[in-house]
Structure formats: C-alpha cells, structure tokens
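Structure first, commentary second.
Excluded from the complex is one protein chain; the other protein chains are retained at their positions.
And then chain A:
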Amino acid sequence: MEFSSNVFSRAARCLLLSAALLTTACSHTVQVDGEFPQPVGRQHPLTVGIYLSDEFSNFTHHEDSEDREEWNISTGRAQKNLFQTVLGSMFTETILLSSYPQNLPEDVELVIVPEVRELQFTMPRETRVNIFEVWIKYDMHAYNPQGESVANWVITAYGKTPTAFLKSQEDALAQAINVALRDAGATLFTGFEQVPELQALLANKRRALSMKQNESAEEQPAD
C-alpha cells in the first residue's frame, strides 16, 4: 500500500511538473521598452496638458485563444515614453497631468488623452511571410479646459520586422511593436493638424497671436 502511494505521489509530481513545463512553454511574455527620438518640426502655439492614465501607462495586451499560444505583451512603458516625447515636442508648452479632470493648471488650453483601442499581431507561421507584423489603434481625445470634448480622432500604427536567425519570437515581436510605436508617433506628429476641429483651433490661436503682435507693434511709439 505504501509502495503504491509513493508511486502515485511521484507520478502526480511528474505530471504536475510536465504540465507546468508545458504551460510555461506555451506562454510568451513580451516587455517592450522603447526609447524614441524627439521629433523635429514646427511647434503648435498651445499650452497642452497630457493625461496618460494608469491603464494606458501599464497597458498589457493579453491573448489566449484556441488558435494561438498565450501571449502577454506589455507596451505601457514604451507607449508612455513615446507619447510624452512626441507630444512634448509638438507644442510650445506641455504639462504632464497626474490626474484629470481634477487639479487642471489654469494656463492649459487643451488636454490630450490617448487610449489604446486595439493591438493585433501576426506571426510568420500564420501568414507564411517571413515577417512579424503588429497593428495598434489609439483613440485620441482632446478636451478644452472646461472638460468639453474638442476633437476625437484615431491613430493607426503598423510595424513589421523580418525573422532573424537566432532571434526569439518575443524579441522579434518587441522589435515590430517598437516600429509600430514609432509609426504611431509619426502619425500623431504629422496628422494632428489634419483633424478639422484642431485645425480650426490652431487657426484661431494663430490669428489671436498675430492680432496681439500687431496691437503691441502699434502701441510702440514710432522712432
């Protein structure tokens, strides 16, 4: 009896160990840590508050379907870096908000709040093309100081990386995500002024600034 219970407990242990091994073998974790360059270009004449929520800054995409192994892809840190860097260079002044809509600084003219709508990826064995591909979609919201919506627009980003010899799936996917994030930054920077509501807001602001300059020039006595 003792013999059979020993055998049973050993078998159970082996089974547990193999199950644990199998589970870890089928589970993939990707931590994306991207650093992004400061954009070069015209700055918009606005004081902008940026609110990156905890959900956004710690975003992890979890996928566990029948067709795929389990994937946990953490893009929060990288996308936080990206939005801070890009939005920080886009305007004459930016203020990183720790909370919103509470405690909004007085001089803020616009508040930008990004949200992740969707993240998708494909692996080479699924598409039979030797590249890893990633798509990320962001919902962008802009509010005035009173908390009213000024504009909502969508940023879609795409990144790919070829399969490389001796590179793990996780590394390749992280690289493709970094490419997609760079693309998101490029779209955010170049597309901001294409959003009609923001285009109008910027035009009004430029007009106001230009009138102010003219008035101060007229007030100055002629030599």
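We take it that contacts are C-beta pairs under 8 Å (C-beta built on N, C-alpha and C of every residue); 3 or more make two chains touch, one makes a residue touch a chain; residues count from 1.
Basically, contacts and distances are computed from a predicted model.
K.L.:
So which of "4Fe-4S ferredoxin", "Multiple sugar transport system permease protein", "Lipoprotein" or "GntR family transcriptional regulator" is the UniProt name of the chain that got left out?
P.N.:
Looking only at the record, the undisplayed chain corresponds to "Lipoprotein".
K.L.:
Looking at the full complex, which residue from A:Q38, A:S65, A:S99 or A:Q146 touches the chain that isn't shown here?
P.N.:
A:Q38
K.L.:
Please output the residues of chain A touching the missing chain, sorted low to high.
P.N.:
Answer for chain A: residues 36-42, 86, 129, 131, 133, 158, 160-162, 182-183, 185-187, 189-190 touch the chain left out.
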